Each structure stands twice: as structure tokens, then as C-alpha cells.
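All protein chains of the complex are present and in place, except for one that has been dropped.
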Amino acid sequence: MHDPQVIDTTRELFEEARRGDRRSLAKLISAAERGEALPGIPVASQDDDACLCIGITGAPGAGKSTLVSALTQELLTVEPSAAVLAIDPSSPVSRGALLGDRVRMQSHSMAQNVFIRSMATRHHHGGLALATQSARRLLQHCGWPLVLVETVGVGQVELDVVKTADVIVVVLNPGWGDEIQANKAGLMEVADVFVINKADRPGLESTRRDLEAVLLNRRAANRPIIVETVASKGLGITELAGAVAKVRRELSSNGALATRRIEQLALELEQQVERHLQAALTSVRQGKVFEDSLQRVAHGQDSVAAAASQLAAQVWGRLPEHGNP
Amino acid sequence: MQSQTDSKRWLTASGIPLKDFYLPSDIPDSHRKVAETAPGEPPFHRGAYPTGYRTKPWRIFQLSGFGKPEDENERIKFLLEQGETGFLMEHDRNTADHLYNVDHPEVAARREDVGLTGAVMQSVRDIDICLKDLPIDSTYGHAGGAVVQHAPFALAGYWTVAQRRGYDLKRLPGTGQSDYFLTYLGCVTKQQVPTDAGLRLNADIIEFCNEHLPRWVPVSIAGYNGADSGLNAPQELGALFANAVEYLEEIKRRGRMPLAQAARACGGVSFRISMDVFEEASKLRAARLMWTQLLKEHYDIADPKVSNLRIHVVTAGSRMQYQQPLNNIVRGTLMGLAAVLGGVQSLGVSGYDEALSIPSEHAHQMSVRIQQILQQETNIAAVTDPLGGSYYVETLTAQLIERAWAFFDEIQRQGGFLACLDSGWLHQQAAENQHKEFLAQAEGLQQIVGVTDHTDDISPFEVDGFMGVDDAYDVALERLNTVRRERHEAGARGAMQALEQACRNEDNIMPAMMAALNAEVTLGEVGDIYREAWGDWATPIQT
Partner (left out) sequence: MSDVPSPEQNKRILMAKTGLDGHWRGPTIVATALRDAGFEVIMIGMVKAEEVVQAAIDEDVDLIGLNIGGHIDVAVRAVQSIQKSCQGVPVFAGGVVPPHAKRKLEALGVEVYPPGSQLPEIVSAARRLTGLSGA
């Protein structure tokens, strides 16, 4: 299935990365971003309490990068190292991207115990969450047990990414009552911690009230913690780190962390399957059989449903099991 | 080419559609009566004074500075000898704009940059050297402090030197800048106090000058820096007045000085003049009219002494091209002409080597010469508001005013000027314009001689700009260490503590700053106090 040379190169890079070579780690993450399967790299132990992935999401302009930078600083007072995956959207038109999160993380630019990687969403179906998962796994294998994933919370793709994290932090700003009401992308349901960043701006109280009102719908036991911060001034960051630690402790003690990790794996599996299906479908779509079916349907010789069934069988035939990934 | 000319849409630089020619009926009714006023009469769009440049030639006012304080002192003297009628102290930007001493790691890593954009002035001793033998009691001086967080230090340094020379601050003429457009829009520094802390600093300066330096222009809002980042003419106007409103509202909220005084303090502004001659000249006319409107309608201030806007202009640095740099002498002349036609009080013409470096001595001299030729050879100074009554210019003035107020209103809807800087909305407006302009150049819709067209160059010599001074860093470091060694340490420590206190409470910061300068507290130490008290501005810019 895999070119032996690729396996060798990957293994070599992996060994180097495990020995602490950042360049090799970076190249492996690039491979993960390209959607390569990374043969020979094992899945981390799912019940490893030393590993933690914190997902931080919120609308553009919420101040996430500054917050992540400050939180990283704070976490490093107790943790030996931290890695950050900063994800920004790709342009739907050009597929290019402007990735500017590092600008706000400059205080860590030379830290040997901080690894920052900017990633673009790249619009591959389900692929972003997969790439993030692979990157996280690589990091954790290579001495970076603590990973912060920062992403713009706008759509389903980003929501999937957030769901790959163990602890989910959602960032809001004062005056964002509408955002809360609109319950963007189901974030209200998944958040463990809400941060009202830029808390020195007007509208703090009403935002907090709106938030609390919405959260009443969630059971008291897993009602999220609300923290107020002014990340640019370093205010409230200790409290945020404390909230994350509290969630982590609870998840560990009540077994929820293990459940979440299994859910993460399930999601990953599901997406990996989807990826195969997508590849097979794309291949069928480009072939003659699809064209013929299309013509038959167009000329009324076949129904859409019947043609689809036949094509699905074609897709099936092209799945990896059948030797044609 | 024929079809392109036929289909060309004629627009001003900001995009206002233009007719083939204008008739009296084109002037909006609302503006017609206003157009009939005389210069020196409210609403002043026709000029600040009836006698114009006959009695008060515009001030020739060039940016100048580099190297060590003594190098800058020499250049200022050179410019004054050449006929400059005010002087402008430039502080080294790496150190001043960031409030870093030269031994800060960010500065030390770029030691060769030090002294390239202005003289390094880390303590009152350096400022004293820079001002050596300059007639600061009688000449209008710009103390530097263009960036908001640097202004209190730069001003206090200048004033301390003046006091030590026995001059009465009550009679001291001059200005600083403390400009939001430069600080938060045009030239975003690596570290800067947040916009709300900056507002407090500026209000402190305004109040302090009101009490102690009545002849000093405490702040100068510089639309220039917005425009050269990409804001178009009506946006520059709208944003500038939105900025003024922030200052006035803060002064009003504090209630410690009469609002009319504050309005007068804010009424010395600077604009950029670019290449669209008539739009830019009209912009200055529009600005004066808008200021009277703003003060009357928002603050019920109609005193002509207050509502008569004073305008400094700098010609557009970004219009100075890298290719065929001598062409820039012509560009500087045309932009200078537009500024004068618009009725400026003070003018700086960018150096012809602007795209290559800070001005060389020769480029500096040329900038002064351009202004002297305009003043002395063209007879342009003879009649005030020579464009007044032009159907075109009056129409354009009225159109700019209308569009500028619309932009002003939009800024207010977005939460005000500071909020628009914090959110990056203004940066976005500027960037969009820039992007359009680049596309227009790529598509051949906008032509720049020597750059997009007529690119052959037979110039016999190469312009290589200013080369810098070799020993600026070393001398600055040595002087910094000398100050640290020689100053009365307990006094300096006490002054720093007092300054820190002032930062954390609501007191005016300037008395503590004056004391700090007097006690030889250094630039970087002031920066550390600020950063500790206020943290960093969360910049919306991603470069």
C-alpha cells in the first residue's frame, strides 16, 4: 500500500523528531497537513493523562491569538512545554491563506519549550480535523504532551476540529449577545469554559447575563465555567488556566476524559472512512461510467435513484479494500 | 489606446465622478452662500486669514534628524540657514517609538538601524545636545514625540532643556504631535500602550499645556498618516475629525479645562497632500469648513479664534517613487503647489529620495528650495484662495464635505475612532484602497511615470539616498551608561516611583514626567513603567 521509501523517510523523520529535531517534526506535520497517512506512527495511548489538548475557538476578532499566547505563558509555569496549532481559514477562491497568529505570539518566538505551527483549513472534506489529530498525535509522541489548538469558530469544519480537543474553550467579547443567542455552530453545547475576553470593554455585564441564561439549559454538573479576561493586559489568565485545570481534573476523575478520547477516535475513524469514500467518489465521478449514467438519466433511460445505486457500487469497488485507494 | 481613452471614467483620486466642466449650477445650494464669504471669515474654507501669505507666509517645516544628537543639531542648523522657518526634531524611531534604550535586545539586534531615522535621545542630556545653540525661545520647534507613547517624554525633555536655559515656559512656542494615525494606523510599532492609555496621555498633555504652556500646540492630529496608509481624501477628513471628537469628549468628561481651550488645542492638524491637485486643494478648504461645523454643531463653539483650523501639510511620501527619483522633485513641487492653493499655514515637502532612505542633505535642501521657489518666484502668495469661486473647486469642496461627514458618521456607528483602530476597521478601509490602487496599476488604469510607464532612464548619476552614521549606536550606548553612572540614583528612583504612581492613578502624568526627565530618568525606564502599568496594545495588524 505504501511506498517503502516513503515509510523509511517517514520513520527516519519520526525518529529524528522524537530525538527533539524540530525540523523533522515540522516536516511530518506538513505531511499530515497534506493528508498523508503517516505509516508507522502509532496512535498514542488514549488514557494517557499526561497528554492534554485544549481547543480554543471564537469568532474572528475575539482576541484568541493574544489569549492563547497569554494562556501558554501561564501554563508554562507548571508544564514543561506547550505546542500551539493556530488554524486560520483558507480563501475559498484562491485556496491561499493569510496566517497571522504568530504575530501575537511573539513573546514565545525563541522559546525552546514552545512549538507554534500555523495551519490553513485548506477546504479538504473532513481533512482538517484529521490533519489536526495527526499533528497533535505527532506532537505528543515527540515530547509535546500539551497542545493548544486555536481555530476560528465559524462552521462545521471548525467545530469538528474543536471536538478533537479534550477541553474546549470558547472565546466571546462583551457586546456579543447576538452571537450567544444564535448559538453559533453548536458551540454552546460543547464548551467547557467560556472566556469573555476584552472584559474592560462596555457590555460585559449584559453579555455575562445572556450567557448564563443560555447555559441554564445545560445540566448543572457540566455547566461551563465563565472566565473574564483582558488578554492584552494579562488579566484573568491565571483564572483561565485554573478553570482549564479544574475541567481537566474533573474529566480525569469521572472517566469522561477516556470517553472523550474514544469519541475523538471514533470521529477520526469516521472521517478517515469518509475520506476514502470521497476519494473513491471523486475517481468515479471523473470516469466514463459516471458519464454514461449521467447521459442515461438525462435521456430518461434511467432514474436518478437507480443510476445512483449502480454508481455507489462502482464507488464501493474503488475503496482501499479492493486495492484501489 | 484610443478605446481606453474613450471609455476612461474620469474620477478624483478618491473616486468622485468628474464632469467635463463645471457650471455655477453644479455648486450645491447649501454651499453657494458659503462660497461667497471672504477668506478669514467663518466658515473659513476660503482661508484662515484675509491677507493670506502676504502677511504670513507659510512656515517651511521639514522633518529632519539622524545619527547622534550633534549630527541632528548640525542638520537643523543647516536647514535654518537654508531658510527653514521652524524646525522639527526627529527622534530615532527604533528607540523612541518603542520607548526602548539602545541596550534593549530588540534594538541591540538591529544596532545599525539606530540613528537612521532620527537622533537617539535617551535622556535630557541628549535632548540638550540636539538643541545646542538653537533659538528655541523664538523659533517654532517641534519637539518630536510623533508616536503617542513617546510624546510625554519628548515634550518633557524639550521643556526641561528650555527651563534649564532660563526660558519661561509660558512663552515657549512649539508643538509635539502624539498622533493616533501614525501610532495606531500608519506605522504600528512592536510595542505600544493601548489606545485608552494613549488617550489619557494626550488629554494630560492638553491640560498641562493649557495651564503651563499656552503658546504650545499640545497635540497635532495628523490625517497624513492615515492617508499615506491608504485612506482617501474624504476618509482622511472624516477620520481626522472623529479623532478630534475623541480628544474633546475626554476633556469634557474630565471637566478640568474649558472645552473651547481644548478645541483650540486640537485645531492645529496636519494633512497629506497627494497628486490629485484639485481634490487635495479642495480637501484643505473642506477641512476648515468642517471644523467650524463640528465645533458649532457638537460643542456650540463659534469663537472664530477657536474654529479657525490651522493646517500643516506634508506631501505624500508614498508618491515619491523609487524609479527615476529626480522625477520626485517635480512631484514635490506639484503637491506643494496644491497645498499652497488649499491655504496651508505650514508645509513640508518630502525628499526626492524618500523611497530610498531618509533625506540626504541635498534632498533636504531641494525640499526647502521647492518651497522657496513657490514663495518667491511664482507670485502665488499675492492673492488669498486663488481657487475660490471656481465652479469645479467649490463643487468638489462641497462633495468632499458631504462624503467626509458620511465617513465620520460611519466611524461613530462603529463605536468611535478608538474603537475603529482597535478593531482594525480603519486599517481595513485603508488596505482596500491600497489594494484597488495596485490592481489599477497592474491593469494599466493608473499610470506612474518612470514606474509603470516611460521606464527608460538616462539619468547620468545614481541616487543612493542617505547612508547613515556609523557611530550612532556606540555613542548612544556610551552616553546611556554615563547617565546611569553619573545621575543621582536615589533621585532617579524616586522620580520613577512617582511616575509609576501617576500612571496608576488619575493624576496628570506630565508633572511627574517633567520631574523624571529632570532626574535623568531614561527613555527605556519610562517605557518599562508604561508597559508594567498598561500592557500592550492588541494590534489588529498582522504583518
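Going by the order they are written in, the chains are A and B; count residues from 1 in each one.
By our rule, contacts are C-beta pairs under 8 Å (C-beta built on N, C-alpha and C of every residue); 3 or more make two chains touch, one makes a residue touch a chain.
Everything numeric in this text was worked out from a predicted model, so none of it was measured.
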Can you list the shown chains that the omitted chain is in contact with?
A, B
Decide which residue listed in A:29, A:168 or A:279 touches the omitted chain of the complex.
A:29
Out of A:59, A:99 or A:190, the sole contact with the unshown chain comes from A:99
Candidate in contact with the missing chain, chosen from B:259, B:419 or B:448:
B:448
Given B:19, B:32, B:54 or B:110, the one touching the chain that is not displayed
B:110
If the hidden chain were put back, which residues of chain A would touch it?
22-23, 26-27, 29-30, 33-35, 90-91, 93-100, 102-103, 106, 109-110, 115-118, 120, 122-124
Residues on chain B that touch the omitted chain in the whole complex?
93-94, 97-98, 105-107, 109-110, 112-113, 116-117, 186-190, 228-230, 318, 321-323, 353, 355-357, 427, 430-431, 434-435, 438-439, 441-442, 448, 451-452, 462-465, 468, 541-543
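We adopt the following convention: only the chains that are shown with their structure count from here on.
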For chain A versus chain B, what separation do you get between their C-alpha means, in angstrom?
45
Residues of chain B that touch chain A when the two form their complex
190, 194, 196, 423-424, 534-543
Write out the stretch or stretches of chain A touching chain B in their complex.
61, 63, 66, 98, 100, 103-104, 106, 200, 230-234
